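Of the protein chains in this complex, all but one are displayed in their positions.
And now, chain A:
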Amino acid sequence: MFDFGQVIDFLPQLGKGLYYTLLISIVGLLIGFILGAIFGLGRISKNKFFFIIASIYVEVIRGTPVLVQAIWLYFALPIILQFQMASITAGIVVIAINSGAYIAEIVRGSVDSINKGQMEAGRSLGLNKHQTMRYIIWPQAFKRMIPPLGNQFIISIKDTSLLSVILVPELMFQGRYIASNHFNAVEIYTTVALFYLVINFSLSLLLRYIERRLNY
């Protein structure tokens, strides 16, 4: 009835999709992490301006669906700017900006969760604020960030499948293309699902390993 053997014929095309899924996830999340660190610090900053900018960013992104963000960026923004981004670039930007907002909250929450006695102990020893953050607060906050960051990475990787609507040639896009031309939805979508599962499960294992290595 189902012929999973034929999937082999489509592996090169699915592989190409996988390549873009990974590319967009990795580059998008790297940029997202940097955005998250910057705006996360904004959310705990005493500087009013920086705090407000960071808060607006976080609230706007958290308050709108990633699918709407992608479509807006790819189909609406070009009309305003008179400039069309390549779909892969747009995909990276969506993942970066979207994950950045959630990561900012993760960063804020983790730094906030470090007992304020730690900052006081550092400062009372003559370390300046920057040194105390770097040597005392960040290392502890970073460890607490790993589980929620892992969660966010997995969510963002799955979000890349929505980028097929803005024509990013990622895994889901390729799957839909194949399935609609060859009427093998069961075989292809099952395979696609397995691909996502393998990526995310590997990531889970890696994060668990890192977390254990950081144990003290």
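Following the convention adopted for this analysis, contacts are C-beta pairs under 8 Å (C-beta built on N, C-alpha and C of every residue); 3 or more make two chains touch, one makes a residue touch a chain; residues count from 1.
Everything below uses one rule, namely that contacts and distances are computed from a predicted model.
Student: Which listed name, "1,2-phenylacetyl-CoA epoxidase subunit B", "Menaquinol:cytochrome c reductase iron-sulfur subunit", "OB-fold protein" or "Peptide ABC transporter ATP-binding protein", is the one UniProt assigns to the chain that has been left out?
Tutor: So the chain that does not appear here would be "Peptide ABC transporter ATP-binding protein", according to UniProt.
Student: For the chain left out of this view, which of A:Gln13, A:Thr89 or A:Gln140 touches it?
Tutor: For the chain that is not drawn, the touching residue is A:Gln140.
Student: Of the listed residues A:Ile56, A:Leu125 or A:Ile210, which contacts the missing chain in the full complex?
Tutor: Answering carefully, the residue with contact to the hidden chain is A:Leu125.
Student: Provide the residue numbers of chain A that touch the chain removed from this figure.
Tutor: For chain A, the residues touching the absent chain are 115, 117-118, 120-128, 131, 135-136, 139-140, 143, 216.
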